[in-house]
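Here the structure comes first, spelled out in C-alpha cells, and everything after it is commentary.
The full complex has more chains than appear here; those shown keep their coordinates.
Letters A and B mark the chains as written, and numbering starts fresh at 1 in each.
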Amino acid sequence: MKRLAVLTSGGDAPGMNACIRAVVRKGIYHGFDVFGVERGYEGVIDGLFRPMGLNSVAGIIQHGGTMLKTARSERFTTAEGFAAALRQLRQMAIDALIVIGGDGSMAGAARLAAAGIPTVVIPGTIDNDMPGTEYTIGFDTALNTVLEAVNRIRDTAASHERVAVVEVMGRSAGHIALMAGLACGAEAILLPEHPTDMDDICRGLKQTYQRGKLYSIVMVAEGAGKGFDVAAQIAERTGFKPHVTVLGYIQRGGSPSALDNIMGSRMGALAVDTVIQGNVNRLIAFRQGQLVAVPYEQAFADKRGIDLALYELASILAI
Amino acid sequence: MKRLAVLTSGGDAPGMNACIRAVVRKGIYHGFDVFGVERGYEGVIDGLFRPMGLNSVAGIIQHGGTMLKTARSERFTTAEGFAAALRQLRQMAIDALIVIGGDGSMAGAARLAAAGIPTVVIPGTIDNDMPGTEYTIGFDTALNTVLEAVNRIRDTAASHERVAVVEVMGRSAGHIALMAGLACGAEAILLPEHPTDMDDICRGLKQTYQRGKLYSIVMVAEGAGKGFDVAAQIAERTGFKPHVTVLGYIQRGGSPSALDNIMGSRMGALAVDTVIQGNVNRLIAFRQGQLVAVPYEQAFADKRGIDLALYELASILAI
C-alpha cells in the first residue's frame, strides 16, 4: 500500500485538524504518499484530491473546524454519485481512504469497503453518538464550551434569582446535555432518551428555591424539547420567569481541548497503523480506556445509549 | 454626610462588583458608613440594607453579575412603593444613595433626588445605550463575549463554507452589534438605528462568495430583526443555507474584562468623591476620555446614537 487519502465528512468537530495532521505526518513517516480530499465525499466525487506534504499540516492543530472542509453529500448516496466516487478513487490509485466523521460517514465508508476500496473510519462528531466507540473527537471541546457558557449564564441567573434554561445540541442523543449537565451541576436535565416529568422537575425547582438556592440551571437536549417551550411550561407551573439560551453553533467550534487534540492525534496515528497492518474496513474506537480497531459490522451492532447511572447521579448531586 | 448606600438595578453587568467594591472601600476610607441594598429599588422598599465592611467586598472583583443582586422594580414606579422607599431611606438616615444601573435606574434616582434624597448614578449596563455617557460598565465584557462566540462559529462556518447569522442583544440600540461586528469583521451588520436593505446585503454576500470568501458573518441586533427571519430572507435571495445562533444571556455574564473592572473601579471611586464634594444628583459619565459628573437633566438631554461613520467603516473593511 502506497497511496493514502484522508477526508472529513459530516459536521465539523474540534480536533479534526489534529487528526488530519496525524494521518499526514505518520503516513509520510511510514513512506506513504498522502492526499487530502476537500469537502468530504463531495470532494471524492469531484476529484478534489491534493497532495499533502509535511508542512501542509503546520499551524493547524490549534484551530477548530477542519482544514479539509467538510460537507454532507447527497450525491454520494445515489448510485451515480457513488460510482463517480469509486472511479475517482481508482483513478487516483488510492490504496486506502481514511474517513473522519460520524455514523453517516461510517456507512459511506462501509459501502466503499464493500466495493473494494479499503477504508478506515475515525469517529469525529461533537455529539458522541456513534455506535462502537465510547468517544468521538470533538465531544470534549463541546462539553467545555457548554460549561463555559453556563458559567456566564450563572452570573446573571444568580444576580436575578432566576431559572436559566439552556438548550444544547443533541437531536437523538443526550450525551452533551447529560455530561455538561453533570459538569455544571444542572438542577434538571432533559434528554431524548429518558421521559421527562415536568411536574416533578418543577416541584424540585420550587423546593430548592424555598431551601435557599439562588438560581437553577435546566439543561435541555434539543431532541427533548425546545428551550422556549420548556421555559413556558416551567413558567406556567411555578410562576418563575425562566430565561432561555439556545447555544447553537458555538458548540461546534472553538480551539480544540487538550483531550480532543490528544485523541485526534492518537486515533489518526492508529488509523495509519491499521492500514499498514492490513486491518482495514474498521472503526478506530475508544473502549475501556484503550484504542482498538473494530470491524464496521461489529461497530454498527454496538449501539450505545447514555449512562442512566450518571443521569441519576446528576439528580442526586443537584438536590 | 456620613451614611452611604449603594445598590445595583436593572440588568446585571460584569464590572458591577468592581464598582461596588470601589464604593465600599473608598467610602470607608473617607469615613463613611456604607450600606449595601439588595435587589435594587425592590430592596430599598423592603428595607434590605446591610452594613458593608472592608472584607464584605473581598473576592468579588473577578465575578460577573452583582453580589448585591438586582431586580427591575414595578413597585418603585407606583406612588405607594416610592413613598415606602423614601421612608426606608430616611429611617436608615442615608445621606446619599449610589445607584449602579441603566437609564431606567437613573430615572428612579432622579425622582429620589427630586424628593430630597441625594443620589449619584453610575452607568452599568451591557448595552452602552445610556444618555450622557460614552461608556457603560459591562459593555466591553459583552463585546468580548460576542467576539469569542463568533470566533467559535467562524470555525464551523469556514469548514462548511456557510453564512452564519448571529443575533445579539440590543432592542433599541445597536452598539453591541456594531462594535462587535467591527471587531470580528462581520460581512454585514443589521442595526435598529439604520435601515437594512436585504437585497443589497445579499448581493454583497454573493459577490464575496464568488470572489472566494469561505464564509460570511451576519451580525443582527435583536431590535433589527430575528436572526431566524434574517436567515430565511438570505436563504430565499441567495440559495445559501445560513445557520443561526442566538447568543442570548451568555452576553450578560462572564468574568469582567480588564476595562470593565478598571472603569467600574474608577467610576465607583468618583461617585464617592462626588458625594464628598456635595455634587450630588449627577451621572458619572465617560466623555472624551475623561470621567466627569453630569447633572441628570443634562445627561438625559444628551441622547447618543451609534456612530454611523463606524458602520460605514465596518462595511468598507468587510469587502
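Following the convention adopted for this analysis, a contact is a pair of C-beta atoms (placed from the backbone, for glycine too) under 8 Å apart; a residue touches a chain by one contact, two chains touch by 3 or more.
Here the structure is a predicted model, which means the values were calculated and not measured.
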item: Entire complex copy count, 2 subunits given; value: 4
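Note that only the chains that are shown with their structure count from here on.
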item: Size of the rotation, in steps of 5 degrees, that lays the CA trace of chain A over chain B; value: 180
item: Intercentroid distance (Cα basis), chain B paired with chain A, Å; value: 35
item: Residue numbers on chain B that touch chain A, as the complex places them; value: 8, 11-12, 14, 63-66, 69-71, 145, 149, 151-161, 164, 243-250, 252-254
